[in-house]
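Yeah, one chain of the complex is gone here, protein chain that is, but the others are all in their spots.
Up next, chain A:
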Amino acid sequence: CIYFRSSSPLGGKRLSPKHKRHFLAAEKAEGGQADSSSQGAAFPPTFSLSEVKNKQRRHLMFMKLKQEKRKQKMQLKKKRRKEREALGDKAPPKEVPKTIENQRVYDETTVDPEDEEVAFDEGTDEFSAYFNRLTNPKVLITTSDRPRGRTVRFCEQLATVIPDAHVYYRRGLALKRIIPQCVARGFTYLMVINEDRKVPNGMVLCHLPDGPTAHFKVSSVRLRKEMKRRGKDPTMHSPEVILNNFSTRLGHTIGRLFAALFPHDPQFVGRQVATFHNQRDFVFFRFHRYIFKNEKKVGIQELGPRFTLKLRSLQKGTFDSKFGEYEWVLKRHEMDACRRKFQL
C-alpha cells in the first residue's frame, strides 16, 4: 500500500488502491480542467455537467455556468436598452409579457357579445323567468348531515349576504324529497353546503323550478371574524352584483346562475356589492361595502364571508345524481392536462 504525505488533501490517510485510482483520476480531471480553463473549453462536445462525478466540482462548474449565463443576459439587456434609448420615439413599443391569461387557448364556446343565438338562448332558458322579472329569488340554504360549527356559521353568514335566504337543518332528509316541497313553497334556489372533517368543502346549487344543478368545490372559506380590517355586519339592503370574466357559454350559464340568487333591484343606499370573479376557472366570492371618495376613487371595505368555488359538474334538471343528464363534468385528465385551457 502506498502512503500519502499528510500535506495531501486526504490528510495522510492510508488509501486503498481503488481510492488511489479515483484520486488520481480526479487530479487528472482537475489538471485537465485547469488546462482547459486557461486554454479555452477543451471538453468533448457531448460533455454535460452531470458526467462529472465529484459533487463539489460539479457544483462549482454549474455555478460558473450560471454566472456566465447571467452575465450574458445582463449584457443583452443593456444592449437592448441602449438601442431603445438611441431610437427614442421610434423605438418599437415595449413587448407585453406573457401571462396565462394572454396565452389562454382560444375556446370556441367563447361568447361574442353580439351573438344572436346566445341572446336567444338566454332569453328562453331556465333563468329567463328571473331575468324577465317574473320571479323573485328565494333561497333555501342547508347542509349535509350533522353539520359542525364552522359550517353552521358559514350558512348563517351566507344567509345574511343573500337577501331572502332561509337556513334549515338537514336532519337526514333526502334531497329528492325536499325539492318538491321547496317548489311548493315558492323557493327558487336550493343551496346545500357539503361538509367534510368539520369544514365546508362542497356546494350544490340547484335552481328550483326544474333548473340546472351545479356542483362546486368550495375552498378557502373565511368567516367574518377571521377577516382583517372588516367592517360592520351587512345590512338588510340588497347588494349589487359584479360578475367578472365569465366568457364562455358555460361561464355565461354559471354567471346567470349566480346572478339569479340576488334580487333584481339593488338598493344603492346600502352600498354593498357581492362579487363573483372568475380567474382561471376559480370563482372568487367577495362581499364589500364601498364608498365613493370622489369620482376617481372608491374605497372598499370587506365584510362578510369569502370563499372560492370551482365548478365540478353542471346537470340539467334538478338534483338527480343517478339519472340526471350532465351538461358538463370536470374530467381531470382531459381538462387539466393543458395549463392554458380554461372552461369558464
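The definition used in the following text is that a residue touches a chain if its C-beta (ideal position, glycine included) is under 8 Å from a C-beta of that chain, and two chains touch if they have at least 3 such contacts; residues count from 1.
FYI, contacts and distances are computed from a predicted model.
Asks: What does the UniProt entry say the missing chain is called, choosing from "NAD-aldehyde dehydrogenase", "Protein MAK16 homolog", "Auxin-responsive protein" or "SKP1-like protein 1A"?
Replies: Cross-referencing UniProt, the chain left out corresponds to "Protein MAK16 homolog".
Asks: Identify the residue among A:Phe43, A:Phe120 or A:Tyr290 that touches the chain left out of the display.
Replies: Per the contact definition at the top, the residue touching the missing chain is A:Tyr290.
Asks: If the hidden chain were put back, which of A:Asn54, A:Thr135, A:Thr235 or A:Thr308 would touch it?
Replies: Considering all chains, including the one not shown, the answer is A:Thr308.
Asks: Looking beyond the chains shown, say which of A:Asn54, A:Thr135, A:Gln279 or A:Gln343 touches the absent one.
Replies: Of all options in A:Asn54, A:Thr135, A:Gln279 or A:Gln343, contact with the hidden chain holds for A:Gln279.
Asks: Of the listed residues A:Gln67, A:Thr109, A:Gln181 or A:Ser220, which contacts the missing chain in the full complex?
Replies: A:Ser220
Asks: Would you write out the residues of chain A that touch the absent chain, in ascending order?
Replies: 99-101, 172, 174-175, 219-220, 240, 242, 244, 268-269, 273, 275, 277, 279-282, 284, 286, 288, 290, 292, 294-296, 298, 300, 308, 310, 321, 332
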